[in-house]
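Notes follow the structure.
One chain of protein is taken out of this complex; the other chains stay put.
Entry: chain A
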Amino acid sequence: MTEGTENAAATTPSPPAAAATAGAAADGHFETAIAGRHIAKRFGHVQALTDANVTVRAGEVVALFGDNGAGKSTFLKTLIGMIKPDAGEFVVADRPVSFSSIRDAQDAGVECVHQDLALAPDLSVVDNMFLGNEMRHRGVLGRLGVVNRREMTERADAALRELSIKLPSLKVDISALSGGQKQALAVARAVMWGHTAVLMDEPTAALGARQSAIVCDLMRTVAERGLGVLVVSHDLPRVLKVADRVTILWRGVTALEAPAADLTVPDVVATMVGYGRDNAA
């Protein structure tokens, strides 16, 4: 019924799995993949963000660190249009933008791996990978909204294989997968559809050591394709190793932006808890 109007993805053909198959970012060249400047957001009595800043250039992994409640998740949500900030500007692919929905961010090639609730447990792996971006048959069937599961399965399989993610079957419901497999899938999904930037909120929080390592490798792989990667994590040692640059959020304010190579874990922790904040910047 609403098929005709609900198909932004279909009317502006975004090549599915472009990121998974092409060598470089699909949208030509840009320097700044995604940036947020002077972002402020208040929820009732809580000033979640006061002056949050981050810049992620194409081809680099930026780590966003901060204590619990520092505003990291809120910051990511403003970057993808889920939350409208009270103040601040955004840049995506070198252009000033103002997203009013996740859909807008997706259309600009920005995808996010959420801390939780990223997948639909009763849907198969394939349907989850393509949820919101379903591939349709050519011709009349496609116009009726019929999906092409065979092609979706092939692309999903290729995308997962390229990221070294192994699953027992692409046809099983997500609820049959382990926490690690689900997380890997959520990352793969974002990587498949993002062609400008991929944001990740605690992508390794539910994972074992080995799978955390895989996800960290994924970040590098994605960045090497020319996308910007912004990752929120508490796994400081591991993420510090893969990141190019680090942004530290302290009580809703960006307290530090520095190359990862210049920082050690104790430095990061100190800034995270607000220690010596004035000298560090």
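Just so we're on the same page, contacts are C-beta pairs under 8 Å (C-beta built on N, C-alpha and C of every residue); 3 or more make two chains touch, one makes a residue touch a chain; residues count from 1.
We take it that contacts and distances are computed from a predicted model.
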item: Chain not displayed: protein name in its UniProt record ("Sugar ABC transporter permease", "Xanthine dehydrogenase", "Probable septum site-determining protein MinC" or "Sarcosine oxidase"); value: "Sugar ABC transporter permease"
item: Option from A:69, A:96, A:208 or A:266 whose C-beta touches the chain left out; value: A:208
item: Residue of A:181, A:254 or A:271 touching the missing chain in the full complex; value: A:181
item: Among A:88, A:145 or A:274, residue touching the chain not depicted; value: A:145
item: Residues in chain A touching the chain absent from view; value: 1-3, 6-7, 82, 101-103, 106, 112, 114, 117-123, 127, 130-134, 136, 144-147, 166-169, 175, 178, 180-181, 204-212, 234-235
